[in-house]
Every structure is written in structure tokens, then in C-alpha cells.
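Mind having a look at this structure? Questions to follow.
One protein chain omitted, others in place.
In this document, chain identifiers A, B and C correspond to the written order of the chains, with residue numbering beginning at 1 in each.
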Amino acid sequence: MSELARRCAEVMWANDAASRALGMEIVAVGPGTCEMSMTIRDDMVNGWGMAHGGFIAALADSAFAFACNSRGQVTVAAGFDISYLESARLGDVLVARAVERALRGRSGLYDVTVTRGETVIAEFRGRSRSVGREIEL
Amino acid sequence: MSELARRCAEVMWANDAASRALGMEIVAVGPGTCEMSMTIRDDMVNGWGMAHGGFIAALADSAFAFACNSRGQVTVAAGFDISYLESARLGDVLVARAVERALRGRSGLYDVTVTRGETVIAEFRGRSRSVGREIEL
Amino acid sequence: MSELARRCAEVMWANDAASRALGMEIVAVGPGTCEMSMTIRDDMVNGWGMAHGGFIAALADSAFAFACNSRGQVTVAAGFDISYLESARLGDVLVARAVERALRGRSGLYDVTVTRGETVIAEFRGRSRSVGREIEL
Partner (left out) sequence: MSELARRCAEVMWANDAASRALGMEIVAVGPGTCEMSMTIRDDMVNGWGMAHGGFIAALADSAFAFACNSRGQVTVAAGFDISYLESARLGDVLVARAVERALRGRSGLYDVTVTRGETVIAEFRGRSRSVGREIEL
């Protein structure tokens, strides 16, 4: 885990009430990467007894955010695409692993795979955009 | 608001702890459509003082779910794409309006626009898939 | 059809060997919009007797390009998403209609619907990025 990525993650996490409220935990961060976990709670299941897709997307989105801010530049999500492959259920421990696929100027592309053990739950592709200033460490 | 769409929404809502926990409210439902609102709370803002994108996606995803289940068939999200156009902040009241763009056999395509007043916050496009059984009303 | 949009389209078209080689025709252009047509030829059908999806995407991509360059700024495609709803066949006359959904700073979002008569063949959503200089008219 690189020193810069670790410090960027600390600053972000300190202010990230949303990810904390969802019970997320940072497993690892590095240059352009992040691994984050979350357990599906009873306030995260939807009408069909499955995890609301929005929370799976939120987990992937958080891993994406930490990965694309890991190089010290304030970077925001321009958008993302997610494909759901398997449903997740109450009590499932999900892990999202974000990797940088491309970084050209201020634009980046990140792939996040959400898994439960060996099973892939969702594939997410995030599009990032740096705003042009550094993260205050 | 058609009778079938209204009854489908009631059944879904009764079991949808996730959308209720996020403070969402159904404004209207109809055949292939849904309008849903949510206020950005302090547990929904991220490290840069803006609403965590995952919650905006979750709101759009819920409106999408109610729209694609409004015709009486149990239907799940296959995936979606979202583009963020403006950031949302603490206290913002967001409204997501879902409309059906296409329904061919079991596959559907829905557009959801998330707004704060006149301002478009995000454009979402959801891909749905019916599982082949009716919602138990 | 606004004068600026028309002149931008003329400049683009004069150099656009690709769209011309595919037999595309500009039906109309305006501020943020473009309507373009193309007939499916025998060199555009794939192994299953249907139009190769790439040509449908290319038609939508051209309509998108003319729409996002219609305001006088050199603008390129950052990417797009396309959903195929119906197959197209030899001899089909397809029409792509592009409309601007959002334009924030240098980033734009455009929806393109490809139709054959009343039938929607594909829904396309393009993401554009202006490079920061004007089109030389």
C-alpha cells in the first residue's frame, strides 16, 4: 500500500460519513486501486428478499472513489455502468476490488468487481474526472 | 395512476425496507413509470461535502424497479448506466422520474432523470429482465 | 435549422469520408440535434443475416458527432452505450435522431434513437467532450 494512496484514503475516510454509515471497511488501497468490504444488513434488502441493487452499486462506487483519488488529485465520478450477475442476500459479505484501466489527462476508467467469496456479484465500470486541484493531506 | 401499477407498488413497498430506510417516498406510479423522491441526509454525504453518488444511483434504481415491475411481472435489474451532471448536497430534495423506453419480451429499457427543482442531477438508463412469473397481489 | 449548426455540419461533412462511404445522409441539424439516415447494404449484414451491430452504432455515432459539434466547438466522443432492441436487415432505411440531454462545461450527454419507420431499433447514449477550440468555419 503506497504512502500517498494511504494518506489520501485517510483524508477521504475521515469525511466519508456515507460509506461509514453503510458499514463499509477499507481492506486495502494502492496507486489506482482499492479493496472495500460491506455486509448486507436488514435495511439493505429490497422487496424481493434480495439486496437492493443501489447498495451494491454504492459499495462499488466507494471503492471506485478511493481508487481514483489515490494519486492525490481531487477526482469525482462522471458516471458508471454496472451489470448485476448474481443477487446478494442478508448477511452476505461483499468485497469490491477497484483497478485502474486507464488514466489520460484528467479522465480515468476504473473496473470494479464485486464478489461474495468466489462468486462475482456485479461488474462495474466507472468514469472519473479530476477537478484540477490536489487533495489537502 | 393505473390500478395494477398501484397494487404492484403497494406489494413492493411493503417489503422494501431498503428504500424506506433511505427515506424515499413514492410520488406516483403508472404503467411503466414511477416518480420517487428522497432528501439528502447527513449520512449520505461523502468526503468532499457532496452526496455520495451511490445514494443518487439508489434513488434512480428504486424508481426504475417500481417502473419495471408496474405491469405485474416480477422483474429484476440486469444493470444500469448513470451519468452524474451536477452534485447534490445535504438537504437537497431529489426527484427521480422513470419512464419506459422499450419492452421487448422479457427485456426492458428505462430512463430515469434525477432532478433537484429544475436542475438535472443525473441521467440513468436501466436494463430490466422479467423472471417469468407474476407478482402476487 | 440554425445557421451555425448548418455551417458546422457542412465543414464536418466535407471531411467525413467515413460517413459518406457508409451512405449516410444528413436529414437535419440544429443546435444540439441531428437527424441522419442510412440504408443497410449487403456489405453491412453479418453472419446471422442481420445488420452488423457496428454499423447501427456507427450511424448513431455520426448523428451524435454532428449534434455535439453543432454549437461550434470541436467536440469528440468520450464514449457511448448502445442497447439493441430489434434487428435490422438488408434494405432497411434507418434514421438516427440525436438530441442533447445535457451540456455542462465541456462535457455533454446526447441520446440517439435509431428507428426503422415506427420501430425503435436501438437506443444510444453518447458522452462528449469539447477539446477547447472552435470549429474553423
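Miscellaneous remarks
Rule of thumb we're sticking to: a residue touches a chain if its C-beta (ideal position, glycine included) is under 8 Å from a C-beta of that chain, and two chains touch if they have at least 3 such contacts.
For clarity, every value in this text was computed on a predicted model and none was experimentally measured.
When the full complex is taken into account, the listed residue touching the unshown chain is C:Ala58, out of C:Ala5, C:Ile26, C:Ala58 or C:Val95. For chain B, the residues touching the chain absent from view are 78-79, 81, 107, 127, 129.
Where chain A meets the chain that is not shown, the touching residues are 81, 83, 85-86, 101-102, 104, 109, 120, 123, 125, 127.
The omitted chain makes contact with chain C at the following residues, 11-19, 21-22, 42-55, 57-59, 61-62, 65, 74, 76-84, 87.
One rule holds for everything that comes next: only the chains that are shown with their structure count from here on.
Mean C-alpha position of chain A lies 33 Å from that of chain C.
Annotation for chain B: residues touching 2 or more other chains are 81, 83.
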